[in-house]
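Have a look at the structure below, then the notes.
Only one protein chain is missing; all other protein chains are in place.
The letters A, B and C name the chains in turn, as written, and every chain counts its residues from 1.
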Amino acid sequence: MPVGSPRAREWTLEELCGLHRAMVVSRGIERACIEKSGHWYPSLGEEGVIIGTFSQLRPDDAAVPHYRGGLVVPWLRGRSLVQVLGCVTPSQTSPTRGRMYGGFAGGMEFGVMPFITNVLGPNIAVATGMALSFKIRRESRVAVVTFGDGTAGTGEFHESLNMGAALGAPVVYVCQNNGYSISTETQRTLAGKSVADWASRYGMPTALVDGNDVLAVAEAVGNFVARARAGGGPAFIEAKTLRRGGHFGADPGAYMSDEHTRAAEDSDPIRRLEQVLSQRGCEDSRIKSVWATVAGELADAVAKADAQPALTCHDLGLDEIFQHAI
Amino acid sequence: MPVGSPRAREWTLEELCGLHRAMVVSRGIERACIEKSGHWYPSLGEEGVIIGTFSQLRPDDAAVPHYRGGLVVPWLRGRSLVQVLGCVTPSQTSPTRGRMYGGFAGGMEFGVMPFITNVLGPNIAVATGMALSFKIRRESRVAVVTFGDGTAGTGEFHESLNMGAALGAPVVYVCQNNGYSISTETQRTLAGKSVADWASRYGMPTALVDGNDVLAVAEAVGNFVARARAGGGPAFIEAKTLRRGGHFGADPGAYMSDEHTRAAEDSDPIRRLEQVLSQRGCEDSRIKSVWATVAGELADAVAKADAQPALTCHDLGLDEIFQHAI
Amino acid sequence: MRSEALTPSAAGARAITLRQAILEAIGEAMEADPAVVMIGQDLGAFGGPLKSAEGLFTRFGPSRIIETGICESSMTSLAVGMAVQGMRPIVEIMFSDFLPIAATAIVQLAANLRYYSGNTGSVPMVIRTKGGDGPYRAHPQNYEALFAHSPGLIIVSPSDAVSAKGLMKSAIAANDPVLFIENIFLYNAFRESVPAGDIVVPLGKAATAREGTDVTIVTYGRTVRTAIAAANELARNSIDVEVIDLRTIAPFDEEAVLRSVKKTGRLVVAHEAWEVGGIGAEIVSRVTRKAFGSLVCAPELIGAPAVPVPFAEPLRDVMIPNVARITAAVMRVLPR
Partner (left out) sequence: MRSEALTPSAAGARAITLRQAILEAIGEAMEADPAVVMIGQDLGAFGGPLKSAEGLFTRFGPSRIIETGICESSMTSLAVGMAVQGMRPIVEIMFSDFLPIAATAIVQLAANLRYYSGNTGSVPMVIRTKGGDGPYRAHPQNYEALFAHSPGLIIVSPSDAVSAKGLMKSAIAANDPVLFIENIFLYNAFRESVPAGDIVVPLGKAATAREGTDVTIVTYGRTVRTAIAAANELARNSIDVEVIDLRTIAPFDEEAVLRSVKKTGRLVVAHEAWEVGGIGAEIVSRVTRKAFGSLVCAPELIGAPAVPVPFAEPLRDVMIPNVARITAAVMRVLPR
């Protein structure tokens, strides 16, 4: 959708600036993580899907983000940047206390599900179960889950959507389709037209959106979240985005097509929102200052996170495996 | 399809008689098994799918039958009725040698895959793998697998069809849809329109046929088998049938709708083929004699199978677990 | 009979089966706490496989007795999601054959969540299943050891109706995931006097099913009853066997086992599952490492030999620890 095309809803400048800042923070977090480790799985360029999705939830809704780019989600709900970065430099005061790979940390205090197992798939069912709980208790909460296009090929995806539909769970499924599963162009291993086409066969409304248009994502998610909240049951969104670079930081992605790489550069979701902001009269300097401020906040957060007391062998927590010792 | 409606292919009287006899044998085997155990899972009334499907294979094709009604399939390929019944009264000379529940026996000597695990789902992938082997070796063989509508709800179903399609495996998937998964009307737990509709989304040709019309099944399977053999890749058939009675012999099926039960009685696939036979000039007495002959053969087979030397604790076969002792 | 010994003749006690005792625990828990729900296949009109959910659907309706299709893996993950959100789901895996399908959800998701989340989340969930050889000889798998290598998971298998009820109550009340294995052979094999209302049978604690001084038999589930029968037989020859019913298989009650072995000096472990790589190996290993000095001779382990569980009776009967096999093992650990 070209910049400036008619939108499904009105966006205030404040809202737009909020989304922009969140995307800039997301990118900043990722850049900081890449610097820390070549084995970080960056979400650069996928901020449109991540922020577009998780900005549309109520604080009491359940957020179940994909592993790629999930670190920002608890921040959206109030986790400090020091704590966010602490997930990546585990210390005695960091949220994960070193137990999990930082990118999988989630934040249950903020209603954000961690990637407890790095098996791809189960979290789609987890989100469905969370939503089902809300329905059983007649709460007006919803669950939203994002997952990759590779993950959409698992049996868990199908079983979960089927259960969600059959049980009428208030859940919104969002496929963060970046075109790749590690080195595999998923169109090669996923037979058929699209993930959205699969999902539509479970009798739920589906939308195929430009994932690099954060507003399109937010509008689709917002609609479906409202629908689910009103008792309308589950819905599905396929948000097309593009992985910028290899699977992990140190992966040069030599197997990726030039086309893909060029398209990824060209359709940067942050730049696209900035064009909208300009059109809405937001000055360049104000946009630039967001980047600068965020950079400063992040540099500070990294420094503070790095300075936390290091873990020692005594922090293993042998007695924290059950609530009561068995 | 009403009796006598135009067929997709010509059937000789001999062919029709062959199908008829096979269905009568199938029903006779099942009746004998029900008598032996209340925990037999009968395929009464589902012979149209079973015989319609597995009669259309070449002897060197791979047959992977559903657990319900699978016992007849090796017989179609030459296993004696004594051996067939021997699966159910395990003895020293029976094919399974008592190791498996009779209904799961298969017959690998006849290219019929057993139900090695009673987990529903994996055999759909097994058949896909067999087909893929044929493709890799450039053999003109195909694999055909049947499975229930309950089984179609598993992730394995989706993953297998996706692999079959993506890899172009010469396999024909046949859903023996009898409306139930134990006590569950599957339309209640399977969201969406139909299993065929799901399957169609993997980009393979699909057909929805009346499973109680053995000729319709045979024609659809025959077409897709020929297509797969010619290198056309996988295809899917949903054959609608009706479970006649409970999940197992001793299950009264009190939860089943009267409608279902009446429809099952009314659409007996054997009776329907007999109408075709009559129209083709086959005399009633000839049809009756088939039943009588089969009944006699079965009584004889049951007696012979029962008379085989019983298993003892020495038949456990502790050294038959690996090819070479480890 | 043993059931007598275990059962206080409390007011409201009735003679019921192990299956009914478990159902009673579930029913009472569901009455008491709306967070308790059950999820599985064929729990409605069918009443669950082997009537494992009999009557519950009528009492609690479809929003608390949730029926799904065949999808054990995602169904279990879904229940984890419910548990994380404050429900207390009881996942019904029809038969233990299907546990491996849900292995990821159980071992990697449910068992790990509390620890990995730094105690910010927990999984109060029961995974109940039926396994072991039974009267109709289907679904004879004993897969408990596949799950006993997973810190964070509790595994329970009761041997009598009273403890079955109490353990199920404790399992539902626990704020950690419990795999609850119901032995098919025991399901309707006897009736025992079970008190109505709450019975407290704690997780993690073994019971001395029979006191004795000469030999310790450590066992669980169906084999507890076989061991008691063997002990009674041996008692006629003045051999005094102590039978420890683990009740909780993992983590097992090391203290109770060591206490008994320190008294008797002789250990026999018996279970229906395969000997190789089974629960018995862990028990023998633990006892040997922690009470080597108390052992006067090599421990004995009685379980299934290393072949897939066959179907036919004459073959299956060789697999299962019966009175003769257990008696012979006891004799082997005694001085000749």
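Note that a contact is a pair of C-beta atoms (placed from the backbone, for glycine too) under 8 Å apart; a residue touches a chain by one contact, two chains touch by 3 or more.
As the structure is a prediction and not an experimental result, all values here were calculated from the model.
Q: Looking at B:Pro42, B:Pro65, B:Pro95 or B:Gly150, which residue reaches the missing chain?
A: B:Pro95
Q: Write down which of B:Thr12, B:Ser285 or B:Gln323 is the residue touching the left-out chain.
A: Of all options in B:Thr12, B:Ser285 or B:Gln323, contact with the hidden chain holds for B:Gln323.
Q: Which candidate, B:Ile116, B:Ala292 or B:Ala307, sits in contact with the chain we can't see?
A: Hidden-chain contact among the options goes to B:Ile116.
Q: Which one touches the absent chain: A:Ala22, A:Met100, A:Ala207 or A:Leu242?
A: Within the whole complex, the residue contacting the unshown chain is A:Met100.
Q: Looking at B:Cys17, B:Cys33, B:Val49 or B:Ala62, which residue reaches the missing chain?
A: Selected residue, touching the omitted chain: B:Ala62.
Q: Since one chain has been left out of the picture, which residues of chain B touch it in the full complex?
A: 62, 95-97, 99-100, 106-109, 113-114, 116-117, 119, 121-134, 136-137, 143, 155-156, 159-160, 162-163, 166-167, 317, 320-324, 326
Q: Pick out the residues on chain A that sit against the missing chain.
A: That gives, for chain A, the contact residues 39, 90, 96, 98-102, 117-121, 150-151, 153-155, 181-184, 186, 188-190, 254-255, 310-313, 315-318, 320-321.
Q: Residues of chain C in contact with the chain that isn't shown?
A: Chain C touches the missing chain through residues 97, 100-101, 103-104, 107-108, 111-112, 115-116, 143, 145-146, 148-152, 250-251, 273-274, 276-282, 284-286, 288-290, 292-293, 295, 297-301, 306-308.
The definition used in the following text is that only the chains that are shown with their structure count from here on.
Q: What's the distance between the Cα centroids of chain A and chain C, rounded to whole Å?
A: 41
Q: Please tell me the distance, in whole Å, between the geometric centres of chain A and chain B computed from their C-alpha atoms.
A: Their C-alpha centroids are separated by 46 Å.
Q: If I count partner chains per residue in chain B, which residues reach a count of at least 2?
A: 153-155, 188-190
Q: In chain C, what residues contact two or more other chains?
A: If we look for residues of chain C contacting two or more partner chains, we find 68-69, 71, 73-74.
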